[in-house]
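One structure coming up, written as structure tokens, with questions to follow.
A single protein chain has been removed from this complex, and every other one stays in its place.
Entry: chain A
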Amino acid sequence: MRRQCDFLKRGLFEPGRGQSINPWLVGRVRWPERPGELSEQRKLLAEHATIHMTQDKKLLVSAIKNGTVIDHINAGQALKIIRFLNLAAQNKLVTVGLNLPSKLMKIKDLIKVEDWEISLEEANQVALIAPQSTINIIKNYTVTKKFALKLPEKIEHLLVCPNPKCITNHEPMDSFFYVKLRKQKVEVSCKYCEKQFALDEIKDYKI
């Protein structure tokens, strides 16, 4: 135990000279018994690198050195976001946590993508599925950018119009939806057939 704590004090996110952190190893390291001793920077890192612990304080998802962390995704939506952003096809290391314990949300999903930076447009697409999620860009284990998510005004390409008689389902063309909030729910309306749908009525994506 002492050795593990020493290791952390030396720098969980700031490896000593000649020492690199194996993210999978980090995932198995125990947290110090007195978290109050952590520096402010480390607290921030711990929060934004979204280290997740179970009751016995084991880390569930590893920290990343560079990349994007999408946290506080409502449980069950992470795979949808992966599909939405086409993350599986980008040859990047993607770590997904499903149904992770969360103080705020009870359970949540989480996605970390190494060496990939989400664009503002993509972040707003995430807002469509998980409006309360947080998105941070990590560089050298430090949060360098936070996105204030807002709903996009329009969505091109991605959604498949659920109306079988819509021209977009019959021609080789992109779909186009306008987005609006109605009674606290996200609604999209097709530019072409002019039909309106609740977001959960969209079952298919053009990916």
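To be clear about the criterion, contacts are C-beta pairs under 8 Å (C-beta built on N, C-alpha and C of every residue); 3 or more make two chains touch, one makes a residue touch a chain; residues count from 1.
The rule we apply is simple: contacts and distances are computed from a predicted model.
The listed options are "Helicase", "(2Fe-2S)-binding protein", "MBOAT family protein" or "Aspartate carbamoyltransferase", and the UniProt record of the chain not shown names that protein "Aspartate carbamoyltransferase".
What chain A contributes to its contact with the hidden chain is residues 163, 165-168, 170-173, 190-196.
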